[in-house]
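Missing here: one protein chain of the complex. Every other protein chain is in place.
Up next is subunit A:
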Amino acid sequence: MSLSISDNLAASLIAAPIMLPSLAGTMALIFRRRRRMVAAGISIGSTALQVLIAVALLLRASQSDPTPYAMGDWPAPFGIVLVLDQLAAWMLLLTSVVGFAVATHAALTKLDRKGWNFHPIFQFQLLGINGAFLTGDLFNLFVFFEVLLIASYGLILHGQGARRLTSGVQYVVVNLTGSTLFLVGLGILYGVTGTLNMADMAARGAQLAQGDRGLFLAGGLVLIAVFALKAALLPLHLWLPRAYSSTAPAVAALFAIMTKVGAYSIIRTTPLIFGDVAEPILLPAALGTIALGFAGMLAARGLRDMAAFGLIGSTGTLLVAIALFDSDGLAAALYYLPHTTLAAAFLFLTVDLVVRWRGVEGDAIVPTPRFAGASLLAFLFLAGGVALAGLPPLSGFFGKLLILDAALVSPHAAWIWGVILVTSLIAVVALARAGSTVFWKHDETPELPEDREPPRLVQALPCLFLLALLVGLTVFAGPATRYTQGTAAQLLDTPLYLRSVLGTASPPSPAAQGDAP
């Protein structure tokens, strides 16, 4: 008896990453006006607990096949399922650690006091992201996308200001259009296959008649276009730099995950359901994204713009590895993915500290008088630059090495090698120029009158936490790559996923399509 209860609890743990933030968000809502310390405590505590849950789920997923969790106990193709596999657990862990760092940073820098609802919205954002990683149902993926988008609208406007509002309008309109396209793709896919469960759709998609196959792939490509919009792939990236550079940098640090939600959705749906149909489009677009992102870093006039363009470029690098769609490429991508997310979040948080501690000129890349705390910031910026550009000794170097190694078998290997190597150099140049201008050069104006309160060094703790994670990812590169290789193998083993989720390898009788002519 006790065994079955603990079994039930262990199974319910799969739903915990969705339940916990919704509970914490609602509780933080009570304390939004007074006792904000309590709200901040709830928020930070919830993210810390999510880290523990994610570790537990990761340990569990690494030992077993994909585990479905049927909501309301309705079996898979008819009810809604959450599916925990190695990929989902990996992404959950990444989300929770970034969430923990950003929540702590926001509380320490008092960003959460610039409006009333920071912590509730933040928790609902985590709810949407975690749900998108866990769900095994395409329509629920849409719903969780909407949840995380609605919360992101709130976060991107947090703190007000005309510039933030105009860029917020653009961001909302772009994402509304993206959601509409998402529904178009879903509609086509449902019309063709009569199901919305990913595993069921994979099984039925494989059995489609030749005539329906084209429509099915068209629906798939529409979906991939939406995911590429979220991931800011080349022609669809225009919304990102302005939105991310005009919002609060701490919020942008959390949004480093949001581009990865797009990348995750491509990894999740493409090998499983659509096959490698997107490869000829994805690869050139990803290469162009890298070039554009790192060239944008060179052109940036502010550190926030620079971090935003760096995020675009590194997401492009990630998508190159994904676009290979083989075991090595996916394993390399899954190692590079947490690295680039942590590096971008780390850089955004560092830039936030620069804006707060510098006194004048904000984040503009111009020389200013020396300011207190500059040497610590210079060290953090150096580490962030090394991480983002993918230089040794940090994990970005291994990640890029793995991607380049995986690209050797591709017919476009020369292009991939050329673009990644040249753009890495451009990124180094851009980061070195910005870093030396901001931290090294000092103009001749007299120092600021010291009536400002000195920077609180405790604010740098979340940054150092992310840096420690980057170092950890480097030191434990062996176990991490073994895990990502296992994940890639599991991802490409479609029959295993179908068997685990549906219980059988063959689809049930097509009841929903019984009226089709």
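Basically, contacts are C-beta pairs under 8 Å (C-beta built on N, C-alpha and C of every residue); 3 or more make two chains touch, one makes a residue touch a chain; residues count from 1.
The definition used in the following text is that contacts and distances are computed from a predicted model.
Asker: What is the missing chain called in its UniProt entry, if the choices are "Na+/H+ antiporter subunit C", "ABC transporter substrate-binding protein", "Putative 3-phosphoglycerate kinase" or "Nonribosomal peptide synthetase MxaA"?
Answerer: "Na+/H+ antiporter subunit C"
Asker: Which one touches the absent chain: A:52, A:165 or A:421?
Answerer: The single option touching the absent chain is A:165.
Asker: Touch as defined at the start, partner being the missing chain; which of A:12, A:177 or A:207 qualifies?
Answerer: For the chain that is not drawn, the touching residue is A:177.
Asker: Touching the absent chain in the whole complex: find that residue among A:69, A:190, A:415 or A:465.
Answerer: A:190
Asker: Considering the whole complex rather than only what is displayed, give the residues of subunit A touching the chain that is not shown.
Answerer: 139, 143, 146, 150, 153, 157, 162-163, 165-166, 168-170, 172-173, 176-177, 179-180, 183-184, 186-188, 190-191, 194, 196, 511-517
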